[in-house]
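One chain of protein is taken out of this complex; the other chains stay put.
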Amino acid sequence: MTASTHHPGRADTAIRTRRTDRWWLPPLLTFLGLTAFVVYGVVRVFMNKWYWVGEYQYLAPFFSPCVTGGCVPGASHFGQWLPDLGILAPPVVVLPFVLGFRLTCYYYRKAYYRSFWLSPPACAVAEPHGSYTGERRFPLILQNSHRYFFYAAVPVASVLTYDVVIAFHGADGGFGVGLGTLILLVNVVLIWAYTLSCHSCRHIVGGRLTHFSRHPVRYWMWTQVSRMNARHMQLAWASLFSVAFADLYVALVASGAITDLRLFN
Amino acid sequence: MTEIERHAFDVVVIGAGGAGLRAAIEARSRGMRTAVVCKSLFGKAHTVMAEGGIAAAMGNVNPNDGWQVHFRDTMRGGKFLNNWRMAELHAKEAPERVWELETYGALFDRTKDGRISQRNFGGHEYPRLAHVGDRTGLELIRTLQQQIVALQQRDFQEFGDYEAGLRVFGECTVTDLLVESGRVAGAFGYWRESGRFLLFEAPSVVLATGGIGKSYKVTSNSWEYTGDGHALALRAGAALINMEFVQFHPTGMVWPPSVKGILVTESVRGDGGVLRNSEGRRFMFDYIPEVFKEKYADNETEADRWYDDPDHNRRPPELLPRDEVARAINAEVKAGRGSPHGGVFLDIASRLPGEEIQRRLPSMYHQFRELADVDITREPMEVGPTCHYVMGGVEVDPDSAASGVPGLFAAGEVAGGMHGSNRLGGNSLSDLLVFGRRAGMGAASYVESIGQDRPTPVESEVDNAARWALAPFGERGPDGPPENPYTLQMELQQVMNDLVGIIRRSDEMEQALKKLDDLGRRVRNVMVEGHRQYNPGWHLALDLRNMVLVSECVARSALERTESRGGHTRDDFPQMDPEWRHQLLACELEHSESGESRADRMDGVRVLRRPQPAMRPDLLALFELAELTKFYLAEELAEHPSEKG
């Protein structure tokens, strides 16, 4: 090691990769998946309707909480403390937090660095950029604020939970369960699982400790979060899909395109 | 002639395994300018492969343990042929050496109260092996490597140069020691990367080159184990002792063929694994020798109880010393009760829950899954004996690790004596630390003692060494048809495996010696292709000379010792003979003064008998007389207290 008298000369750098498998497939799928979600999201937000089914109290997750003056009657469970923002649909209030949470999420970072920025597109496949500085400078240094988005994600998930509770609402006003209720329920479970499996959460509940043995409760929480954290990628996708799906379902019911399948009342 | 890079050091340590690194740390800490030279990259020495643990009587798990118990186990395991002073130092100092590793940053597995956890192993009366899962060797080497780096960082702060006091020469092979008027003057070697030569001018050299297993076909050892240190010592004029004792580990992988020999750690048995033959029988109960009957269970129920209640039950016979287990497996296979690929079954799947197996034996799980498609949490493994360790080595002074040649020291597997005729599992890693440190101390005080009176290498000897190293490139005419080093290596491995293997007979060994003689001649005709830059053919050609020389020592000593003991089993002399207990066999190289080339001046190996010094009475008193009478002649026991009355 101390001997190296020869000069740096790497071997076999002429081609980008010698991988023979379909290494381009995962980044491509990621690219398509994320793009589809963004397109759907934008369309839905600018649609700015069909997000509230008063009969069963279904609120589309994209529009929760609905706190602007523009919200349809009944959809604002937390008051309307902002005026109608016109073209800016109600989601603009929470969207920055929700999107920020996902954008700075360690998993999504990996996903879009790889699939959108090709840095790198796959392991041992050369990236197309001439220089690279990582997350050391503005704007990427802001990724370090992820924990604040995590703090914000907890109330957001709580609001969605509230939405589910009130969605156990029958046509005649009492208790009721429809397919929509279940979809919202599954969605909120996935959202919670995604939120709690966050790396920042893992750090906050116990990861930052050096001596687990002195903090048995936090250690226990850390092991639970760690267990979920191992599936953070799967949860990220599952919750992304479920939130869009729940939204779509509510939209379809609200617009009258389909009727909710009622299981009980 | 050729250009040679020159370095001057106080101490040159050859070998960067546990022994070498510990020696270097000690020498550096005592102010010596120290070099560590190793054939592979820094941190890759053979010690990384050790799995089970380090034996040290810390008594963390069973407080009844102590150095006396460890000493007794070691002597018993070695069938009382051990150098008792080494065994004593080893047992006494091992705990300190292990604790010291913690101060370097090692993280052993822990007991409930936060101490270092210890596990059971063959031949050890109490749980004694400090471990990290089944990758203890890796932890040991990494810890020492990081301590070397720590010392270098200290030098950097002081002198602005990481290598001011301690330098590692990685991928650098020593081919010769330079001896001047009977004293060590330096070492000669080459960079594997470039093929360029280097000369170390140094008054002291510590050999820590490990073992010789690569001379056998089925072995758990890596390519490094070509017996270089053994051969260097011989050629420098030192003696090797106990070379007939080669340990065959009972459990190596037997299938697939390309991994045959790779070790299956003894911890599998320590943690509950049992051996079965093709009939499903736990055959080890049939092979408990008379001398061990009192300590080992003779039925399954008692054996199984032992794992939970070791104080009131005898141990399962799977945990007999390695030589016993290896012979038993050999016998079962010979009797036709082997597994499909010529081994026996080692079963842990039916003994522990899958999760527990994965937690305790992660690298075994990994190894079988990746290399043999076997899931050890569901199926039994197939195992058979594999050449593992050489008990023999350089004859050294126990306290200073000095060999017979002033300035030459040896520690670790390359040193002989400590383990007698058979090494207990876990006793090697502790040996490395205890005697590595002592060798570093020994070398440092030797260098201090000679002051300015340092021998300098003679230029003509340096030229000789260079010429000798270049011979395979055909700069000297061969005296026969050119030979391929790979072919010769395979032939050698086959000879040693078949004729001087686990069970030995005089006619076979005679035959082996003839073949070795022939191989020795052919090795001189080895020709290699290409140039000197990272040329494995050339490297092997140089290593082969050492392998043949050392193999000859093994075969000659084995032929001479007409009894069976520990790692030496004779079909024609199956009994242990007390007359042999106090006899050691030492190999020396015969030099003829005439002859032009170095090869011509080396005449072959001579085996001499050396009496084993009698054990100090206070140590002898640690044993029950009844036990000693199984090994000793009556007159040797006159000093025993119960004999004196």
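In this document, chain identifiers A and B correspond to the written order of the chains, with residue numbering beginning at 1 in each.
Just so we're on the same page, a residue touches a chain if its C-beta (ideal position, glycine included) is under 8 Å from a C-beta of that chain, and two chains touch if they have at least 3 such contacts.
One rule holds in what follows: contacts and distances are computed from a predicted model.
Enquirer: UniProt name of the unshown chain, from "Succinate dehydrogenase/fumarate reductase iron-sulfur subunit", "Phenylacetate-CoA oxygenase subunit PaaC", "ABC transporter permease" or "Cobyrinic acid a,c-diamide synthase"?
Expert: "Succinate dehydrogenase/fumarate reductase iron-sulfur subunit"
Enquirer: Touching the left-out chain: which of A:W24, A:F97, A:F116 or A:Y219?
Expert: Among A:W24, A:F97, A:F116 or A:Y219, only A:Y219 touches the chain that is not shown.
Enquirer: May I ask which residue of B:E96, B:D286, B:D399 or B:E590 touches the chain that does not appear here?
Expert: B:E96
Enquirer: Determine which one of B:T34, B:N83, B:Q152 or B:T377 touches the chain that has been left out.
Expert: From the options B:T34, B:N83, B:Q152 or B:T377, the contact with the absent chain belongs to B:Q152.
Enquirer: Kindly state which of the options A:I141, A:A171 or A:I258 is in contact with the chain not pictured.
Expert: Of all options in A:I141, A:A171 or A:I258, contact with the hidden chain holds for A:I141.
Enquirer: Contact with the hidden chain only, please: which chain B residues?
Expert: 40-44, 46, 48-49, 95-96, 99-100, 102-105, 107, 109-110, 113-115, 117, 132-133, 135, 138-139, 142, 146-147, 149-150, 152-153, 156, 162, 170, 193, 222-224, 255-259, 262-263, 363, 366-367, 370-372, 484-487, 528-531, 533-538
Enquirer: Could you list which residues of chain A touch the chain missing from the display?
Expert: 1-2, 4, 6-13, 17-21, 106, 109-110, 113-114, 119-120, 123-124, 126-127, 129, 131-136, 140-141, 144-147, 199-200, 202-203, 207-215, 219, 229-230
Just so we're on the same page, only the chains that are shown with their structure count from here on.
Enquirer: Distance between chain A and chain B based on Cα centroids, please, to the nearest Å.
Expert: 57
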